[in-house]
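Heads up, one of the protein chains got dropped from this complex, but the rest are sitting where they should.
Presenting subunit A:
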Amino acid sequence: MIGGIENRILLVSLISRPGQMSQEQVYTVASDSDTTGDERSSAPFPEIAIGIDIGTSQCSLAVWNGSQVELIRNTRNQKLMKSYVTFRDESPVGGVSDQLSHEYEMLSGSSVFNMKRLIGRIDTDPIVSQASKTLPFLIQTLGIGVKPFIAALVNNMWRSTTPEEVLAIYLVELKALAEVGVKRPVRNVVLTVPAAFSRFQLTRISRACAMAGLHVVRLMPEPAAVALLYAQQQRQLSVHDSGSEKVALIFNMGAGYSDVAIIVTAGGVSQMKGLAGSTVGGEDLLQNTMHYLLPDMENLFPNKIKSMGILRVAAQDAIHKLSSQSRVQIDIDLGNGIKICKIIDLEEFEEANKEVFEKCASLVTRCLQDSKVNVEHIDDVILVGGCTNIPKVKNMVMGICKKNKIYPGINPLEAAVRGAALEGALAAGVNDPLGSLDLLTIQVNAHSIGIRANRDSFVPIIARNTTMPARREVVFTTAHDHQTEALIVVYEGDEEVVDKNYLLGYFKVVGIPLAPRGKPEINVCMDIDASNMLRVMVGVLMPGEQNPVVPPLEVRMPTADDGNGLSADVLNRSFGSTLDLVTLHNKMSR
């Protein structure tokens, strides 16, 4: 295990799960003597949770102030704060309180950022290997399916850290800022997360919060938070007309991720019809643009960090300018005699990022198909996230939805955090006399969850876009004669080939009676409860019998830890196909 804090965290075993309140211990990264949660759990009213939007590049805080949502500003009067942590000799500082003299300071090697892109990913993940080549701090990958080694440069020495630790340090600063803002201790938070996050990544976010002394009331997919804000606005607009339904498509593209949701709302009740997310965002645009400016950038620099920083800032600047002008002049000196003097126009930029835009388009199309909503029925198209300012992105979404006007009532950079703050008030049971909190969102899960079966196939048990809470079951059977044990390997994702999905955990079912293959019924049931906790239950039944042969197993997922890529290989090597399962109705159709 890398990083001291991680070690200690494991010893106190505080994997915090959303919805489980108050009994876990608090671990604090910085000094934080005043918050123990106990005094507040006895309070007559539940604490209103603070909304936090942890963006790949920027973060923000908001809270329900009794009548509306208010954003909390830092001492420099900023509502949006840069997401990074700088490691120094003394204690690390994050972008909440820190003042950068120039952007280059963040790119000097001592600052770690983009933690939201890196958290919960293993070193075989293309996102990680791409980041290791272009980010100005150390991301070392062995390519064996374990957590990457991450370090920041302190006094010319690499000091190890983890995305969880970096996030926790940052969250401690946010917590302090929130406490100043609301003038009380803060413990409960609602965080927005990308729809693309796996359940394993969600546990990492919860862990980072626990390290910072925060309790996660809910992790909300970003478009779900925006949907809540929209539902509130629609409810206020149509107080006297609760019957008419509004259909909205929400597209969110930030620096790290993109997500889409389709929501139907009437009278404060919203049904999510579809939810989809992808790891494609502004960071990809940035890296493509850097490549475009200097195709051989990874091999060119002896003094990598400084030159990379200059290139990064120039590319970022160019992307911003290309949102409002058709061409931009780039003139930079990267040192070592490498100078770039180039004019890049909108067409070149769009060509260099063709793949990114195509991925976004297919995400929107897929979500529309899944939700079975006809584009003609869409009333509003809501665009949020910094990248939706890019003309190509805007045109793409509006084109697919056959709309020419973007929904005007939502601030694209504040919508997610405002929705999170609303949810924070709702979860605390706050009652607003004006009715602006009479909201209910019926959510769906973004990814299918299933097991490995039929050799190397992924068999979904709870399909994506299933309404939550949910309980589903599929009956499997043995693949071999006299097979007495079976391996249940649980994955999350939407790929047919099983190991392209996220491994959530695995366990063995034993005590299957001796029988020809295809006879025992292995019933795999999955259950997502109100707090989005996943349980997998497995029972073995013999045809004609009423009771399970052995006591059924119930396992909370995810159980896999950082080495999840490695363990899939080990399982495969150790057991091959000997403990395989096949779906029962496949057997019947033969």
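To be clear about the criterion, a residue touches a chain if its C-beta (ideal position, glycine included) is under 8 Å from a C-beta of that chain, and two chains touch if they have at least 3 such contacts; residues count from 1.
To be clear about the criterion, contacts and distances are computed from a predicted model.
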Complex member absent from the view - protein name from UniProt, among "Methyltransferase small domain-containing protein", "Replication factor C subunit 2", "NADPH-dependent diflavin oxidoreductase 1" or "J domain-containing protein": "J domain-containing protein"
Among A:185, A:518 or A:552, the residue in touch with the chain that has been omitted: A:552
Hidden-chain contact residue, picked from the options A:290, A:439 or A:509: A:439
Residue of A:72, A:107, A:525 or A:566 touching the missing chain in the full complex: A:525
Residues from subunit A at the interface with the omitted partner, ascending: 19, 266-269, 426-427, 429-432, 435, 437-442, 459-460, 463, 467, 469-475, 521, 523, 525, 529-531, 537, 539, 541, 543-548, 551-552, 554, 584-585, 588-589
